[in-house]
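If you scroll down you'll find the structure; I have some questions about it.
For this view, one protein chain was removed and the others were kept in their places.
Note that the chains take the letters A, B, C and D in the order they are written out, and that residue 1 is the start of every chain.
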Amino acid sequence: MYKLPFEEINKLFEAVSLNTALYVPVKKNDTVVYEKYSENTIYAYDELNTVKSAKDFFFPQVQDIAQFKLRGKSIEIINNEEDYESFAVFGVRACDAKSFEILDKVFLAEPADPYYKERREKGVIITAACEKPDEVCFCTAFGIKPWEPSGDVSVWISGGYIYWQANTQKGLELTGKIKDIFNACEENEIEYFKAQIKNICGKLPFGNLDLKYFKETDEKDIFSSSVWDEIYKGCLGCGTCTFVCPTCQCYDIRDFDNGKTVERFRCWDSCMYSDFTKMAHGNPRKTQKERFRQRFMHKLKYFPMNNEGIYSCVGCGRCVRSCPQKLNIVKVAEAFSHD
Amino acid sequence: MTENEEKKLCAEALIISGVKPEKCMKCGKCSGACPSYDEMEYHPHQFVDMVSKGQIKKLMESASIYKCLSCFVCVERCPRNVMPANIIEAVRALQERPQGTDRLTPDEVKNILDDDTPQQLLMAAFRKYSR
Amino acid sequence: MQTDRGVTAEKEFQPKIIAFCCNWCSYAGADLAGSGRLSYSADVKIIRVPCSCRINPMFILRAFQKGADGVILAGCHPGDCHYSTGNYFTRRRMTLLFSMLDYMGIEKERTRVEWISAAEGAKFSATMNEFAGEIKKLGRSKRLGDLRCR
Amino acid sequence: MQMIAEKIKEKIKELTENGKISRVMGWKKGLYGYDSEPFVFENGDLRDFTYDAFSGANLCKYMIAQSKNDGDGKILVLLKPCDTWGFELLDKEHRIKRENIYALGIPCGGMVDIEKIKKSGVKGITEISEKEDTLILKTMYGEKEVNKKDYLLDKCLVCSSKEYKDCDELFMTDLCGDTAEYDRFEEVEKLEKLSSSEKFEFWRSQLEKCIRCNACRNVCPACSCVKCVFDNDNSGVAAKANANDFEENLFHIIRAFHVCGRCVDCGECSRVCPQNIPLHLLNRKYIKDIKELYGDEDEAALLTFTTEDKEPSVVYERGKNNV
Partner (left out) sequence: MQRIGVFVCWCGSNIAATVDVKKVAEELKSEPGVVYSADYQYMCSENGQNLIKSAIKDYSLTGIVVCSCSPRMHEATFRKTASEAGINPYMVEIANIREQCSWIHKDMATATQKAIILGRAAVAKVNLNTPLTEGESPVVKRALVIGGGIAGIQTALDIADAGYKVDIVEKKPTIGGKMAQLDKTFPTLDCAACILTPKMVEAAQHENITLYTYSEVEEVKGYVGNFDVKIRKKARYVNENLCTGCGECTSKCPSRKGLNEFNMGLDGRGAIYIPFAQAIPNVPVIDTAQCIKFKTGKCGLCQMNCPSKAVDFSQKDEFIDEKYGAIVVATGFDIITLENYEEYGYSMYKDVVTSLEFERLMNAAGPSKGHLERPSDHKQPKTIVFVQCVGSRDTTGCGKEYCSKICCMYTAKHAMLTREKYPDTEVYVFYIDVRTPGKNFDEFYRRAVEQYGVHYIKGMVGKVYDDGQGHLMVRGSDLLANEQLTIKADMVVLAAATKADESARKLGTMLTASMDTNDFFTEAHPKLRPVESPTAGVFLSGFCQGPKDIPETVAQAGAAAAKVIGLLAKNKLKSNPCVARADSLICSGCSNCEKVCPFGAITYAETDVNDGTVREKRRVAVVNEAVCKGCGACTVACPSGAMDLKGFTNKQIFAEVDAICRQTGE
């Protein structure tokens, strides 16, 4: 474990960015986004989360796949063989760090997704403990410890210092390259902070979100529950929740004719959209209720059913905050817990 | 005056007056309405016609340019917006302005400038005598 | 003229210009320009539409996306529309669309509406030349292009 | 507000008992005190009904789906003044079955933007109570009081009219607050004065944030198409994501154009944008243009004309003083 006075954080960024491209959360134009580090970068350390999650780094909203070159009657296929540079993402919260494990289950299961896989291999995740969780956070309900975030490296920003701890081989390698800038530090120096965060997390209103119903009830019974008939009605069918969600992983594949070639790319899709799952005969999910149900069934029932009980939600609270009409997964879970 | 110089002057007359003689359909209404017709050697329609043909010398030398009353009845009556009076005025200006003897230069102005001379008069003199 | 940059004989910028012409007036005006041998820039390519009111803003944006550097719409003079009122709608739509493009910082000189009748072959050719010249001066359209189409 | 909410509840009960309505579209109390959600109350069950400082959402668009079935009886919809404009538009464009709706105009004194409160540094809000203009915020980190008026939604800051349109009944609407003094075109004017490249930079920096979540579109009472061009694979412009800056521009230009002359300036687009893009500045530009170029007309600007309309070249002339 190392530490560095917090005011020298740019020294840390500088050092990391000398070794690899570095992305840091910044406030920009009334929103919080990851930005590639440059000397003008101001780390938005008091913002808990970026509006869009960190999944963008591994599963970007738009991903080129291949190009088709048509000439007369012949078609030439050029696969996208982009060379990804190695990179590090700084300030990922515990919830997002956990989300990668969930995405891994989808994208790294055989056959592995080459784009995701390569990015995962090249990316170093530097997580930051949540000094000041917000009321929308409920990560603890999924066993996530915001005082001890996972990731290749974990940092704590507390008491005027930034503490640095490598957790994985990748983390150790990076640490090895930059350790000169750090001061030495005792392993237990941060225990107090951890305890503090843990203590605050106890106050999270939905830190102990009750998911018993979803865990214990048969999926057919949940599916046919009459609760769904009511709770979806405010849903506009926009894709905000899915696009800010760190674990949503659905995508569509589309083509674009640029005049020289046809580019095939994939982009995020949303189960909230009316043409999601549309097939030749039409759409099996005809109403917004069915689409709404699908999203939460997937997160809270189908995914855990197929993945050793792991929920496809990390309690980051983004959907709670972003939904235009204030619907969210917490309300869904709550509605069923009272049932 | 060479033919070319004359043509140049004609072109200038057209610029000064803003008249487009090609619009004229040679109806003669201008001259039909002119109250000063008999006094004039050349008549309004002839001014339009001759200037467009490049014959301005005769017009400049003719007393007609001083006989025109500038009553603008020809302009008023013309069915094609040709404005013969404007062209007469332009010929007159071309004739009058270059008569250099009375021309003022800026250097001379300060000598005649006194509090009683209206500024407008000076401006007018400049315009008139310094083409 | 860019010898100062040390670029020798850089290929002259050839703008791509799309002219949407209504069938009844402007397209006929283009035909008249043609039969009068009134030359205009070869950078202008005409797309025939029945009426200027057929032109959807999406067509214009699509043209810019695919690499056009200028888009000009030509229709019958207001009052002369073959369909009697089509070009009045065009006039409003395009006034508002162009205003929005300008508001978003997209060069307003790249879009234009002209009224060219079937009798105005000379105007057609002069307008196209003038527009092509303007676009050439402006250079490649960057603000409303799609990088994939470069 | 609480008093108003109670009175509305009484009113609803009365209308239900009289058989005038069968359901109610209103707001349901949320989990944190600031997250009331649009909800359909059925069978006279008004549990968790609320009308509070956070009932900013416009409920009119839900009427498209809710009024469809003739057999369901009438639904009561609660509409604030600015909500009624969108409601009227939906009615005018035959998007709702007006006969299946009972529109109740209710008073509004401005709604609060929770994001603004959060941005002022208040974190961990778990409960909110109202005392006149004061909001008492209970948070994980202590208690705090703020003045409601300091945190109004942007749309409420430029509140231009308390006029109710197309309502069946107005209820306690004399309790409406005043309209705002702020000139709603001020921001647009400021942008208009920028140079072309400044304008471009401004909109680039805003639109590059767009995640194409469609919230602005889906909440918009003018965007009521059964199928949006951007969702229709046959339209030639369908897309689910912005592949690049062009597509960001395209979506917003076309959306602004499609609602041009129809936008009622309810401000919902900007309210719902998760990325805080000031989308209303696009629509309001059109409202301003229409006002300046065509004056006040009854018909939507793009659906009518006069033979004396300005030529499109007016755009170049207007822009002459700022290159």
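Heads up, the rule we're going with is that a contact is a pair of C-beta atoms (placed from the backbone, for glycine too) under 8 Å apart; a residue touches a chain by one contact, two chains touch by 3 or more.
On a predicted model such as this, the values are computed, not experimentally measured, just so you know.
Trainee: Relative to the complete complex, which of the depicted chains are touched by the chain excluded from display?
Mentor: The chain that is not shown touches these displayed chains: A, B, C, D.
Trainee: For the chain left off this view, which of A:K220, A:H281 or A:H338 is in contact with it?
Mentor: The one listed residue touching the chain not shown is A:H281.
Trainee: By the contact criterion defined above, which parts of chain B meet the unshown chain? Give residue numbers in ascending order.
Mentor: 23, 25-34, 37-38, 43, 45, 73, 77-81
Trainee: Going by the touch rule given at the top, which residues of chain D touch the chain that is not shown?
Mentor: 68, 93-95, 223-229, 232, 234-236, 258-259, 299-300, 302-304
Trainee: In terms of residues, what is the contact footprint of the unshown chain on chain C?
Mentor: On the chain C side, contact with the omitted chain comes from 16, 18, 23-24, 27-28, 30-31, 33-35, 37-40, 42, 45-51, 53-59, 62-63, 66-68, 79-86, 89, 93, 125, 149.
Just so we're on the same page, only the chains that are shown with their structure count from here on.
Trainee: Please flag the chain sitting at the greatest distance from chain B, going by CA centroids.
Mentor: That would be chain A.
Trainee: Count the C-beta contact pairs for A-D and for A-C, then tell me which is higher.
Mentor: Output for the comparison: A-D.
Trainee: Any idea how many Å lie between the Cα centroids of chain A and chain D?
Mentor: 30
Trainee: Roughly how far is chain B from chain D, going centre to centre by Cα mean, in whole Å?
Mentor: 69
Trainee: With centres defined as the mean C-alpha position, give me the chain A-chain C separation in Å.
Mentor: The answer is 46 Å.
Trainee: Hunt down the residues of chain D that sit against at least two other chains at once, touch-wise.
Mentor: Within chain D, the residues that touch at least two other chains are 243-244.
Trainee: Chain B: which residues touch two or more other chains?
Mentor: Touching at least two other chains: none.
Trainee: Which chains touch, pair by pair?
Mentor: All chain pairs meeting the touch criterion are A-C, A-D, C-D.
Trainee: Which of the residues in chain D end up touching chain A in this complex?
Mentor: Listed in rising order, the residues are 28, 30-32, 35-40, 42, 57, 61-62, 65, 123-126, 139-141, 205-206, 209, 211-215, 217-219, 227, 231, 233, 239-244, 271-272, 274-276.
Trainee: Any idea which chain D residues touch chain C in the complex?
Mentor: Spelled out, the residues of chain D in touch with chain C are 191-192, 194, 196-204, 229, 236-237, 243-247, 249-250, 253-254, 256-257, 260-261, 282, 285-286, 289-290, 293-294, 301-302, 305-307, 309-316, 318-319.
Trainee: Show me the residue ranges of chain A that touch chain D in the complex, using the header's touch definition.
Mentor: 28-31, 33, 48, 51-52, 61-62, 132-136, 200, 203-206, 230, 233-234, 236-240, 242-244, 252, 254, 256, 265, 267-270, 273-275, 288, 320, 322, 324-327, 330-331, 334
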